[in-house]
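Encoded as structure tokens, the structure appears first; notes follow it.
Removed from the display is one protein chain of the complex; every other protein chain stays in position.
Labels for the chains are A and B, by order of writing; each one numbers its residues from 1.
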Amino acid sequence: MRLSLTSKLSVISALLPALMVMLVVYIGATSWTAWMSLTNSRMLPNNNFVGFRQYQLLFTNDRWITSVHNIIIYGVLFVSLALLIGILLAVAIDQRVRAEDTIRSIYLYPYSMSFVVTGLVWQWLLNPTLGVQYVLRSWGFAGATFDWIVRPETAIYCLVIAGVWQASGLVMAIMLAGLRGVDDEIWKAARVDGLPKWRVYISIIIPMMGASFATATVLLSTAVVRLYDLSVSMTNGGPGIASEVPAKFVMDHLFERANIGLATAAATTMLVTVIAVVAPYLYWRARKGEVR
Amino acid sequence: MSAIALSSVRPRRVNPARWGLYAFILITALYFLLPLYVMIVTSLKPMAEIRQGHLLALPASPSLAAWVRAWTSACTGLTCEGIRTGFFNSLRILVPSVVISIVVGSLTGYALSLWRVRGANILFGAMMVVAFIPYQVFIYPLVRVFSFTGLGQSLATIVTIHTIFGLPTMTLLFRNYFSSLPIELFKAARIDGAGFYQIYARIMMPMATPMIVVAVILQTTGIWNDFILGLVFAGRDNLPMTVQLNNIVNSTQGERAYNVDMAATLLTALLPLVIYFGSGRWFVRGIAAGAVKG
């Protein structure tokens, strides 16, 4: 269909904001960040090229090493636990239970809340003097200890607990939609074949849910990279620097520690990591779209 | 086959597996509800009771005093005017951000889905990629750009920022929706002589009501729950509720008023919770629509 000049102008005017955003914000800002990471900018940006020195500094920086270490622990545990719990919840709800809508709402409501809220609630629950530990002891488990949040080597696991609590419902919703999309006749065929229900899930249904898995995994992974609010509100990176995460490292060095070069080097490292993960996924989706 | 003894008795409907299932659901539901419950009961207790009593115990004499304090006089850093300033700031940020981001996103999605323009797929693909990139990559350059334009940290800045970062998801949502409509509708309108903006405003948007509802829910919860963008771009006078909440809880000097903290937390979570429980399946639909990228 050929477009008249007026139509063309209209289309261009409608796409102008998106184009501007793409050029200025995404391409412009990303390149600028990448460039800054190659300079020795401190409080104010400058253009003194220093090559990859900021990256050398970054990967010898204790705080950054801890951050990376933490985000790997958090990422692996958060994604796998949220997937596991989410699937179990979805399969449970899929059994035609009573009050399905209510149960689903209960599982999903944490996802509607902000990370700040989630962080504060769990900070309170995990507080050893008044929280779960206190409750366990008052119930007679005198030796019960649950003080992970105040111990450097375990603080990051507290973020995992809170994160999983918030995100499992999301996985449940995505997986349930997938389960409900399974052809009813597959279930009938499996019954005629005499397969026990658990076997049907493991051998037939779950392997069919590749797309749901991919969607959930990508959503959870993006949340991992963006992890910032939860760390700030729950532990503020502490005790000490025990629960620092990369996004917080960048923010702190940009705005409090006035080290733009180091911060942008960290941000660029995050960017490269994300693209390395996301690009194959988007490519896979695009190819699948073509096949369909 | 013949070795199997067949029963001719109607089987009992409730079996142990079923009981196990309901036990699992009950326990998990309690786990998910526990934090909400603790927030509510703690916010209704006076501090003395919190110090001595039990995390899970119901309040001996429920009182809304902590709620009143959280709303009117809790200290957020230097000022002690409660979280209400944050609430109204968030509202002032929310309304224009939601409206503008949906208008821009739907227009972009419309142009990309129905009008065949060169480079449309590249633009769309690029937008999908950036939807995954962490904010930290863009934040500092954007701070510089806005201070250069003179907007600095202001309401206009934070609204623009929410529009920018909402654009990929909103575009995706509306592009997919418009692509799913029968193309004949669009062709008929063009044969009738309607122009680009006429088709958008008269035909497409009225048909997109379900997507608009989804978009409003998605953007409202997303923007309300935002922390980092508000912190960086809104400016001291417009700090949103989430930032104020974090200030109240994490910068208090002396003994912490847990009941006030919990009341403030609940107040901050209130709007998303109301939207969530009020909108039911629409919320799920929004997640699904936002989740299926590409």
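Some notes on this structure:
Heads up, the rule we're going with is that a contact is a pair of C-beta atoms (placed from the backbone, for glycine too) under 8 Å apart; a residue touches a chain by one contact, two chains touch by 3 or more.
By definition in this document, contacts and distances are computed from a predicted model.
Chosen from "Gliding-motility protein MglA", "Heme exporter protein C", "Sulfur oxidation protein SoxZ" or "Sn-glycerol-3-phosphate ABC transporter ATP-binding protein UgpC", the protein name that UniProt gives for the omitted chain reads "Sn-glycerol-3-phosphate ABC transporter ATP-binding protein UgpC". The chain not shown here is touched by just one of A:Met43, A:Ala142 or A:Val192, and that residue is A:Val192. Of the candidate positions A:Pro152, A:Pro207, A:Gly240 or A:Pro280, contact with the unshown chain belongs to A:Pro207. In the full complex, the hidden chain is touched by subunit A at residues 183, 185-186, 188-196, 199, 203-204, 207-208.
By definition in this document, only the chains that are shown with their structure count from here on.
Within the complex, the subunit B residues that touch subunit A are 21-22, 24-25, 28-29, 31-36, 38-39, 42, 50-51, 54-56, 104, 107-108, 110-112, 115-117, 123, 125-130, 132-142, 144-145, 163-164, 167, 171, 190, 195-197, 200, 221, 224-228, 232, 242, 245-246, 249-250, 258, 261-262, 265, 268-269, 272-273, 275-277, 280, 283-284, 287-288, 291-294. Interface residues of subunit A facing subunit B in the complex, by the touch rule stated above, are 1, 3, 6-8, 10-12, 14-15, 17-19, 21-22, 24-26, 28-30, 32-33, 36, 45, 85, 88-89, 92-93, 95, 97, 101, 103-118, 120-125, 130-132, 134-135, 138, 165, 169-170, 173-174, 177, 215-216, 218-219, 222, 225-226, 228-229, 232-233, 236, 246-247, 250-251, 254-255, 260, 263-264, 266-268, 270-271, 274-275, 278-279, 282, 285-286, 289.
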